[in-house]
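A single protein chain has been removed from this complex, and every other one stays in its place.
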Amino acid sequence: MREKATTLYIGPQHPGITGNMMIRLKVEGDTIVKAITEVGYLHRSFEKLAERRNWLQAFTLMCRFCVPEPDPVEETYSRAVELLEGRSVPDRAKFLRVLVLELARISSQLLWYGGQGASLGLYTIGQWSVGDRNYILDLFEELTGARVYHMYIWPGGVRRDMPEGFEKRVLKTMDYLEGRLDEYEALMFDNAIFKKRTQGIAIIDKEKAIEWGVVGPPLRGCGIKSDIRIDDPYEVYEHLDFEIPVYEGGDIWARALVRRDEIRQSIRIVRQVIKEMPGGSYYNKVPNPQKWTIQKGDAYARTEAVRGEIGFYVVSDGSNHPRRAHMRGAAYVHGITLLEDILKGANVADVSSIMNSLGTCPPEIER
Amino acid sequence: MINDKNSQKIVDHIHNFARKHSLWVLAYGTGCGAIEIPPTMTSRYDAERLGVRGAATPRQADLLLITGYLTTKTLKRVIRVYEQMQDPKYVIGFGSCTINGGMYYDSYNTINALDRYLPVDVYINGCMPRPEAVIAGFTKLQELITAGKADGAAKYKEKLEWYRKNQKNVIPNWTMPEYNW
Partner (left out) sequence: MKENKVKLAKYLKEHFPAIIEKDYNYNRIDFSINRELVPSVLRLLKEESGYIHLSHISCVDWLEEEEFELVFIIWSPVDKIKILIHTRIDRNNPVMDNIDKIWRQANTYEREIKEMYGIEFTGLEAADEFLLEDWNGMPPMRRDFDTAAYASNKYYNRPGREDAMDVREEIARHSGEEIPDFAKKYSR
């Protein structure tokens, strides 16, 4: 007997949702037949505000685009401005940027561990990984002075040099984390519940992934080797030795495996960066911010953030304000069209797990 | 109800003591500040030792954390959520943007002062506040509860018309039911 479809609202206030957004579900029994996302609960209109700020003031807005990983956004904006102006960055600054980006990647993946685990009822893993994430935030605090919004990578280089003995503390934290990763894996990936609730759920196949513009770990989970750090290298990634984890399957399980392996690769990159860090200046001075004008033109910079491609399109009209600073986030693609499609036929209980595995980040969609 | 004034005082004291040690926070991340809530709740800072923990639905929650800026679209939902919560209920404004708009003071979509729309018991400033600051905010709220000064909900009932006027000023299409005590 065919059951009657009912409408179910998930969010904006819902503990399983990855941020402040709403999904309207049409369900028959436990199966979803239609999903409509509704966003805009976090729309602050950064891009309008950036048009009223000068180039350096606008930069403090940029890191607030995506809360779990602010650093890639800062870096992308700074690099877009540098491309636009033709400003060069010292080598040491590039290495420091990569160090911060990879530490941010690890901290964001650890937060993902917590979210993905909690969405399936595994609360212990979140207690561990979010607790361990504090050690990375401590490093950030020492380097940049802040826990979450660092405002560290700015046009021209980075804001501060490393404090004395910082390398040692980074390496110590990395050693500690590497040991902990084995425990996380045993807890999460050997767990029968986790396997059962992720394998074969929310499958994206290769053709669809390209057609719908999937990026980041979901794309690598479909067996396509694509990473901007390799394809369109920025900063010093072309000189570093690391691998891109790729898994077949396209389900939540494959995406989780990709993310699991990425933490190890990030630790590897951090160690190399510390080892090969050159000396010299960390900052090419920019002019007085009130008088800093950039010639007419436009630039587009892309970065591989944790959830996928982040891009910044920056336009200057020759004044000291950006004419347009438009950001493209991974969640922008994953969180609306793809999510609506992938939820069709899924189980109501899997909604938050699917959202977590796609890396849906509402502040990035809404800006 | 106890008619004797002194006995009432003792009963209130016991009530407040109990309320203070079981603050259930509504799991509603309204803004960026929500990112510091997991560290606050987990192993290092462990807010649960103060009796603070998450609640899934408004009806079971005592404390509404407004974690940062509120857009008018969210404000509408937050008012709905706040009015669904049962007495006693408290509100903490979290971050500079709830106090005076913070860095979004000129945005067309965010409100600038939270206490015009909801009764705020404690403000925590910073962008964003560290977990220590959040815990300091919780303990401050507990102090206020012990002293019987966390009376935001009573103020809201009393001055409902004023709050309603402000709310309707910024929310263009008021489709919500009028408040049902």
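First chain written, first letter: the chains are A and B, and each begins at residue 1.
In the analysis below, contacts are C-beta pairs under 8 Å (C-beta built on N, C-alpha and C of every residue); 3 or more make two chains touch, one makes a residue touch a chain.
Here the structure is a predicted model, which means the values were calculated and not measured.
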item: Contact partner of the left-out chain, one of A:150, A:220 or A:302; value: A:302
item: Listed residues A:16, A:213 or A:289, member touching the removed chain; value: A:213
item: Touch list for chain B against the chain that is not drawn; value: 72-73, 76, 99-101, 105-113, 116, 166, 169-173
item: Absent-chain interface as seen on chain A, which is shown; value: 36, 39-40, 43, 45, 47-49, 51-52, 83, 210-213, 226, 231-232, 298, 300, 302, 309, 311, 313, 315, 323-324, 326, 328, 332-333, 336-338, 366
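One rule holds for everything that comes next: only the chains that are shown with their structure count from here on.
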item: Complex contacts: residues of chain B adjacent to chain A; value: 26-32, 34-36, 38-39, 42-44, 54, 56, 58, 69, 71, 73-74, 77, 81, 103-104, 106-110, 127-128, 130
item: Interfacial residue positions of chain A with respect to chain B in the complex; value: 12-15, 19-20, 40-45, 48-49, 52, 60-61, 64, 67-68, 111, 114, 126-128, 130-131, 133-134, 137, 147-149, 363
